[in-house]
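Note that one protein chain is taken out, while the other chains of the complex remain in position.
The chains carry the letters A and B, assigned in the order they are written, with residues numbered from 1 in each.
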Amino acid sequence: MARVDVLMPQMGESIAEGTLSKWLKKLGDDVKRDEPLFEISTDKVDAEIPAPTAGTLVEIKVQEGQTVPVQTLVAVLETEKGAAASAPAPAAAPPAPKAEPAQAAKPAPAAPVPAAAVTAPVPRPLSPVPQSSSVPPKGDGAETAEERLRRRSTPLVRKIASEHQLDISQISGTGFAGRVTKQDILGFIERAPAAAAAPTPGTRPPAPGVEHPAVEAWPGDRVEPWSKIRRITADHMIMSRRVSAHVASFFEIDYTKVALLRARFKAAYAERGVNLTYLAFIAKACAANMRKHPVINAAVSGDSTIYRRDVNIGIAVALDWGLIVPVVKHADELSLLGLARAINDLGERARTKRLSPDDIQRGTFTITNPGGFGPYAGIPIINQPQVAILGVGTIEKRPKVVTQDGSDAIAIRTMGMLTMSYDHRVVDGADADRYLADVKAMLQDFPEQEM
Amino acid sequence: MPPHSVPDTRSETPAIPAELERPQLLEMYRYLRLTRVLEERLVALYRQSKVIGGLFRSLGQEGESVASAYALERGRHRDILSPLIRNLGSMLVMGARPIEILRQYMAKAEGPTGGRELNVHFNDLEKGYLGQISHLGDMVPVMAGITLTFKMRGEPRVGLVYVGDGATSTGSFHEGLNFAAVQRCPLVVIAEYNHWAYSTPPEKQFAVKDLADKAKGYGVHAVTVDGNDVLAVYAATRYAVERARRGKGVHFIEVKTYRRKGHAEHDDQSYQPKDEIERWAVENDPVDRYVKQLVANGWAEESELAEIDQAAKDEIDQATDACVNDPLPQPETALPGVYAHPPAAERLWFRGL
Partner (left out) sequence: MAEVTFLEALRQGLSEEMERDERVFMLGEDIGAYGGAFKVTDGFQKKFGAARVIDTPISEAAIVGAAAGAAHMGMRPVAEMQFIDFISCAYDMLTNYVATARYRAGLATPIVVRGPCGGYVRGGPFHSQNPEAAFLHTPGLKIVYPATARDAKGLIKASIRDDDPVLYLEHKWLYRRIKENLPEGEEILTPIGQARIAREGKDLSIITYGATVWKALEAADQLAQDGPSVEVLDLRTLLPLDDDAIVTTVKKTGKVLIVHEDTRTGGLAGEITARINERAFEWLDGPIMRVTAHDVPLPYAPTLEDYVLPQTEDIVKAARWLAKY
């Protein structure tokens, strides 16, 4: 026995509904295949609708005089034969998206090596930006197109500025309305390698006068001059260790519960386009406990401590060409899902060089995670001008003593070290340890409602 | 002049006209019945929303479709015809199978065009039919080109193209017929005067009385035939086809018939006088007339015809059952086959998000 649906048909392309004008059979009647079952009337035509199979009329869903949209279930027949489809077989579920993505915004990986400085032509009086200018003023109109152009320039120049962490408005421009051109910014970079970072709020403080002593090269050695990003990193590392009183605390975390939650929820998160990593849990625990320990989320300025209002957590990403720290803004306001998604997104954009200058500014705390092949524990260098940085040691199964009902046993647990380097000028040992204890407690007994 | 059937008064059974044999008469009957039963099934499926898009019946015109196609040399790489939507009968004659037509109408993935075209717009050039596109008249230039190659290659093959009375108004019809006439292509044009182009009657469509009058303007041989007389249509087409095959150029056969249903199933025909439809149905149905003719002349038994009727119903039932639950095409199968190279259209970026 099988049930067969009878639907309100579509008689004509523009017809959206039909009125059931008359039932020709009643409940319990037997019908032959193609025998008229009921009459309908539409804007264009009246018609008798035949039964799709032989069977018995067992359900009537639409009454005489009722008007229903096309494809509405009108009646149900019960047939002798098995497996008569109830509706035209729907298309099989579409296949998983194939590997070939459309050629959308996927810039080529290698950044062009800055060309040798091009002598720009003597700027003559510029003709005004044409009527159909491609730089329309945005938003409130308080900023003119020219002002915006001056501040933001073009995609290419913004890209170069982001890679070198430059503030465009600090560079002089020879283009329209004083716009910084490609030649202008490349020339700037060529001429001033040491002062690459402009001292605007949110960017790293400059590392003036950092000198790296010269060393003799022996025959057969390969001498590679530093790239810009290597230079900036090197100067920063030296400066940071000079400026902050670096101390480190080590905490061992039992991630077993996190591992279980991760295993359970990984697929559900993946369905929403999010890769759920340990790092997301760690970032969540760090963000959630930050407001209870404001000195961890601070900066030192002269002889004052600046307690930051926002919790912006930077996630260090190691790229082929150097280190970069994109920032998750307002990390304490994000759910675990939101945090995981933000981390995924920043990592992806860092790898494909699509970070904006805004993405790497105004961090208040940093997490550095070497990942699966990293060390048991490390001692990271503080990311100035912050006062603390958390290093994530490798996470793996290790033996641990557990006490159950008073007796001790060795259990296999998922364990990992967390190392926080902090600035002892303003963060005391107790401050650091109390914070880490809270982070540890949350991780070891991660609340399921956060999932 | 096409040959007439001269009753042989010496024997009891009159001679079958146009050099046909009895099995052929039955075969034509089978195609007539199959056409009608298949269309009735299609109507039922349409009213069950299984046939999507439009459904265009040929009720009342089956005679001329089947008889004209039957006059061609059928088989692989022989004559080729180009049907319109109301020439389902001609496609069956050339070897199209009911299951293909059902699948095509129901947009099934396994249909002849993989769900890409509707109605009977599909083809099998080897078997000998080239489905139309919706722009009426366009198939005339195309068939001119096809028959031009027959001529260029010296092949004894003929083309046949159907046009409705409305299609004779189009520019493509005019250009194609003129071109074919000038090039003396081996092309037979069947102009179906069925009285109605959607809701437009002949007096609003052209200023001549017979479509054959138009054809004379192109310098081609033209006749007018009773389209609902199966054997007359067969004989006229046979005559024209054989002349074309012998190099006598384009031949134009106007068949007078009547469209008993609306333009399509969603059209209520309110512009057609009901008594006119009734009269053609009762007095001038091509299948009924053929049956009477077969039986009256002793060329077929009623029981034979009834067997054919049943076989046709069974065939259509089986074909329907075999495919009614087949799946629709997978969405991404929309992309390949636009060009020979590249093999598929690009999937757009937002579909990968």
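Here, a residue touches a chain if its C-beta (ideal position, glycine included) is under 8 Å from a C-beta of that chain, and two chains touch if they have at least 3 such contacts.
All values derive from a computational prediction rather than experimental measurement.
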Of the listed residues A:A16, A:L156 or A:A268, which contacts the missing chain in the full complex?
-> A:L156
Checked against the full complex, the residue among B:L130, B:A215 or B:A235 that touches the missing chain is B:L130
Mind listing the subunit A residues that contact the chain we can't see here?
-> 103-108, 112, 121, 123-124, 126-127, 133-135, 154-157, 159, 175-176, 179, 181-182, 354
Can you name the residues of subunit B that touch the chain not displayed here?
-> 113, 116-117, 121-123, 125, 130-131, 133-135, 138, 140-149, 152, 171-172, 175-176, 178-179, 182-183, 337-342, 345, 349
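Following the convention adopted for this analysis, only the chains that are shown with their structure count from here on.
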Which residues, counting only subunit B, touch subunit A once they are in their complex?
-> 40-41, 44, 46-50, 52-54, 106, 262, 264-268, 324-332, 346-352
Inside the complex, what are the residues of subunit A that reach subunit B?
-> 6-7, 9-13, 15, 34, 44-50, 52, 70-71, 85, 88-92, 94-95, 97-98, 100-105
